[in-house]
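All protein chains but one are shown in place.
Chains: A and B, in written order; residue numbering restarts at 1 for each.
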Amino acid sequence: MSKRMELYSGNELVAEAAIAAGCRFFGGYPITPSSEIAERMSKFLPQVGGRFIQMEDEIASMGAIIGASLAGEKSMTATSGPGFSLKQENLGFAMIAEVPCVIVNVMRGGPSTGLPTAPSQSDVMQARWGTHGDHPVIALAPSYMREIFDETVRAFNLAEKYRMPVILLLDEVIAHLHEGVALPESDEIEIVNRKKPTVSREEYEPYADTKDHVPPMANFFEGYRYHVTGLSHNPKGLPSTDFEVVHAIQVRRQKKITEHLDDILKWEERSMEDAEIAIIAYGSIGRSATDAVEHLRAEGVKIGLFRPLTLWPFPEKRVAEIARQVKRIFVPEMNLGQLVLEVERMAKGDAEVIGINQVGGVMIRPREIVSRVKEVA
Amino acid sequence: MVTAEVAAKPKVKKEPPVVDVIFENCKGCNICVDVCPTNVLVLIKVPNKWEGYIAEVKYPEKCTRCMLCEIECPDFAIKVY
Partner (left out) sequence: MTFNYDEYVRTETIPHMWCPGCGIGIVMKSIIRAFTALKWDKNDIAFVSGIGCTSRMPGYMDMNTLHTTHGRALAFATGIKLAHPEKHVVVVGGDGDATAIGGNHLIHAARRNIDITLIINDNAIYGMTGGQYSPTTPPHMIASTAPYGMVEPNFDIAKLVMGAGATYVARETISKGIMLEKYIKTGLAHKGFSVIVAESTCPIQFGRRNRLADPVELMHWLKNRGVPKTKAAGMAPEELQDRFVTGELFRDDSRPEFTEVYQQVIDAAMKKENK
């Protein structure tokens, strides 16, 4: 049974969901338009015995959540564009050291200070490639209120399951939008916790390859006394420059994603069965696109919607299939063309790919998508 | 571990002090030689991957077990029993 409808903003829902998912540590730094997440965590975390800290800067808050996670607490931070840029180095640390944590980026207009109070979707590629070096990434992008709650919980679950940071991409529209939403009861929420070692300290290898490529993770102070470093390391965790060792561990980290795509990928499709045109949209623009599809269908246009909730890894296979099915794909997004590049890459010329782009801090409305589709048709 | 010099036998109290230099750890920095107040240690040339020197216990009988060489050795290379 779901609870009765209550009014929440997207940011408030992230905090609600994080605590429901078991988050007990938040390290943050004030930044518009994400600050409400920190404010809410500062109030509710101590009520459940958790701890909140406002760190001295964005870099420190990313460091603090990695530290807390190594010590066993599910941890989160929230930020926006400039702060997300500052967090990139430590985000890479969480990836190489395989530390579960959740980073919320409420996207605003950029680059630099840009449009602090206006929406954008221009950090999609930064979420994929923002930190240096090859690394796997999971990034989720919900569109609706209940989805924000569910995807936040899923972000924690994926972080714990695959031992890595997970990025939750919101945009200013859905972060500040208030809507009624029915939240699940706590016993309806699936919670995943990190896999623990069952072997002795002497046998434990915190970075060994395993069947699922996710080595069990001991927390600090549990007697395993292992080494965690941002240097390339061997399965024991100690620094290594051995070609084979370093290569193998890099490949294993990628396999955590590539061999679990069915588990990680999530999307919604509408009216795709007989579609000759597709729209691929995500986040708040996923909502505009949904309206646009309904409107065009009512006018008899054979159009469908593909709305990825997992942006990274990109749903390559399904997008390639769609490209073979339809003649044209529209990709509306609040940037100058980011996810559209992935769509083009997977379409391989099978369908014409057209971006609908807007970066002035105003969301792309359904009628703008409708008129663009009609214009081309 | 291989030791460079073992002056006397067991490690029982009131026995004369024993100074050990651990070959593999010594990088020949000369700090122990400098801090020893009774000049027990000297530096000798050896072929190794560091600077080509290691400390040697030349006058073990002079040792007063003050422990300075052990404390100030940066390389875990000296033990005084």
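Here is the rule we go by: a contact is a pair of C-beta atoms (placed from the backbone, for glycine too) under 8 Å apart; a residue touches a chain by one contact, two chains touch by 3 or more.
Nothing here was measured: the structure is a model prediction, and the numbers come from that model.
Q: Thinking of the whole complex, not just what is shown, which of A:A182, A:V199, A:L238 or A:L336 touches the missing chain?
A: That would be A:L238, which touches the missing chain.
Q: To test your reading of the contact rule: which positions on subunit A touch the chain that is missing from view?
A: Listed in rising order, the touching residues are 24-25, 27, 46-51, 53, 55-57, 59-73, 75, 89-90, 93, 220-231, 238-239.
Q: Give me the subunit B residues in contact with the hidden chain, please.
A: Listed in rising order, the touching residues are 11, 13, 20, 24-25, 27-31, 33-35, 50-51, 67, 70-77, 79-81.
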